[in-house]
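As you look at this complex, bear in mind that one protein chain is not there, while each of the others sits in place.
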Amino acid sequence: MATTPVVNEGALPPGRAQSFVRRLQAGEELAYLVTATAAATIFLITALILYELFSQSAVSRHTLGWSFLFTSTWDPVAGNFGALPFIYGTVVTSVLALLIAIPLGVGAAIFLAEMAPMGISNALTFLIELLAAVPSVIYGLLGIFVLIPILQRSVVPALKSVLGGLPIFHGTFYGVSVFSAGIVLAVMIVPFIISVSREVLLSVPNDQREGSLALGSTKWQTTWKVVVPFASTGITGSIFLALARALGETMAVTMVIGNTPQIKASLLAPGNSIASVIASQFAEATGDLYVSSLIELGLVLFGVTFVLNGLARIMIMTTGRKGAH
Amino acid sequence: MINRLILPAVAAASLAGVAFAALSLTGAGATFPYPMYSKWFNEYNKLHPDIQINYQSRGSGAGIQQVTEGTVDFGASDGPMNDKQLATFKDKRGCEALHFPTVLGADVPTYNIPGVTADLNFTPAALAGIYLGKITKWNDPEIAKANPKVKLPSSDIVVVHRAEASGTTYIWVDYLSKVSPEWKEKVGVAAAVNWPTGLGGQGNEGVSGQVKQTEYAIGYVELIYAIQTKMPYGNVQNSSGNFVKADLASVTAAAAGAATNMPADFRVSITNAPGKNAYPISSFTWLLIPSHIADANKKKAILDFLHWMLGPGQKMTAALSYAELPKQVIAQEEKAISKIQ
Partner (left out) sequence: MNRSLKVRLFVNYLMLGLTGLCTLITLSALFFILGYLVAHGIGSLNWSFFTRLPAPVGEAGGGMANAIVGSGKALLLATLIGIPIGFLGGVYLAEYGNPAASFVIRYVTDLLNGVPSIIIGVVVWGLVVQRMGHFSTFAGGVALGIMMIPISVRSTEEFLHAVPHSLREAASALGAPKWKGLVTVVVPAAIRGIISGTMLDLARVAGETAPLLFTALGNQFWSNGWNEPTATLPVMIYTYAISAYDDWHRQAWAAGFVLLTVVLMVNIIARMTMARGIHIPR
């Protein structure tokens, strides 16, 4: 957008009119400057955050090097810090959440975009998007007092009686566990998958559907064989977005995961995630290496969510462009 | 529109706060003495409405870290600062970190065993074994032999410990290191350790909450937390061989030796203290105060509070099951207050 004035200065009569134009120009310059400053501030803030993360983690990055990512001890006494248990916990809870949320979310999105009449679809989507607005700490509250007791009393015993032989369901269930955290996360990310996937599905051009129906397919066949593949990149993007959200989720996970830095095959064992360990230990960490290691964990988390968000955006944009022809 | 009302309303509320501007001090640290401190600061504020001492319980580690960074006016910890931490403090703040004992408390083993309401007896070997992850069932012989009259289940023990750096932990592992060479070698003593087993709870509040929610769990908490949440807690065998329950008398007995032999900087450990009635997992807890306070008003407030704490404040400890400081310690502290410049 150009910032040249509306009228050509030379075309106006001189004197009062010229200074008026100059003032108008100044207004234009000012408007540009003000908005550009705001935009630059955003850039600065983000750069500052990155800089802080890098500089404050310098001690541990230099002392522990790359092995930080592969060590599994977390020993503040000996100054031995390893990120592996937290990376493991973060990844496992997020993957579990996705395994539950993807079928539910994509299924619901398909229903809302393709199967349900528009009025009902809008109303239900409105309600589901409200689910996305529920604060994390409230999920945590319900996780502690509602979900965990239900899991302890009914779900896990049933699960163990059928699948107890599997290593992932091995061992005693204490309530707080990777499993509980995964379930809470699933409920938290499902609305994101539904919301974005539904929009992506709705953006698939109608001629695709009409072509398929003209060939005699049922609604479901059209949906599954034509519309969904067309929108698949965008749907995958929504999954990446949901994953990025799950990885950074702090409060709900901290309240139900058990705060135990360990790597166990069983989902029923307690664990820890990057965001939770920072939340529980940052204010109390004494000693430069301890603090620095926690911040380095933050840097790792930031790096991963950054990559995922970027990929997600690209994928969602690609579907949009396909639809626009 | 409602939006138009919100701004003036909140502005008024925040200004209202300014109008009654009190002198405000902030402290952070140990959860171990939190019930006592929250009562004290509440009472002190009633006596001096213009002084608000805001204490946030986050754990002893937070107390040490934040007072070293200078983001709080004073810290609190049940594990005294070690020499390295004192040096760091001196580097960052340019003055010394002074320790002021406030009360005596006790770490008790609290548990949640369905069907068992009796006070269990724990030997040092039992506690060390449980926390090392070597004793895994409640009916293990080491526990059973000390409790012949109690029917212990064969269920697995769920161990709960602190998730963050904690003075309560320090007291616990300090005791375990004294009674178990294996613990001393494998894990060691610090506010945050590499736990061989167990779940992490946030603060004394979190550990007691976790134990209360989890069947067959055991955790270590400050005495008052077990009492206030009405959870059973066990007796621990002391160095004389007696199983002692934590209470005012047994905790005071544990401090008897330290009372006469208190070092000048007040940093002392009284775990596994001699004495036939001494409770072995007792400890002082300290306020960490910089030796130089720039703000004259804040300095006066802190000095006044310390004097009050050593006088009328001590009379309030019994109600919350903390033991008073021994008279000799109080006298020594009154003199030490003058070190704050």
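For the reader, a short list of remarks on this structure follows.
Letters A and B mark the chains in the order given here, with residues in each chain numbered from 1 onward.
Basically, a residue touches a chain if its C-beta (ideal position, glycine included) is under 8 Å from a C-beta of that chain, and two chains touch if they have at least 3 such contacts.
None of these values were measured; they are calculated from a predicted model.
Checked against the full complex, the candidates B:Ile224, B:Ala255 or B:Ala301 give a single residue touching the omitted chain, namely B:Ile224.
Which of A:Leu64, A:Ala83, A:Ala108 or A:Leu268 touches the hidden chain is settled by the complete complex: it is A:Ala108. As for the chain not pictured, it touches chain A at residues 1, 3, 5-7, 24-25, 27-28, 30-32, 34-39, 41-43, 45-49, 52-53, 56, 103-105, 107-108, 110-112, 115-116, 124, 126-131, 133-142, 144-146, 187, 190-191, 194, 217-221, 223-224, 244, 247-251, 255, 275, 278-279, 282-283, 294-295, 298, 301-302, 305-306, 308-310, 313.
For chain B, the residues touching the chain absent from view are 6-7, 10-11, 13-14, 17-18, 20-22, 24, 26, 28, 34-35, 38-39, 41-42, 45, 52, 54-56, 69-72, 201-203, 205-206, 208-209, 211-212, 224-225, 228-229, 231, 320.
To be clear about the criterion, only the chains that are shown with their structure count from here on.
Look at where the CA atoms of chain A average out and do the same for chain B: the two points lie 38 Å apart. Of all residues in chain B, only 28, 58-62, 64-66, 68, 84-85, 88, 156, 158, 163-166, 187-195, 198-202, 210, 213-214, 217 touch chain A in the complex they form. Contact residues on chain A toward chain B in their complex (touch as defined above): 73-78, 80, 144, 148, 172, 174-176, 254, 258-260, 270, 272, 280-281, 283-287, 290-291.
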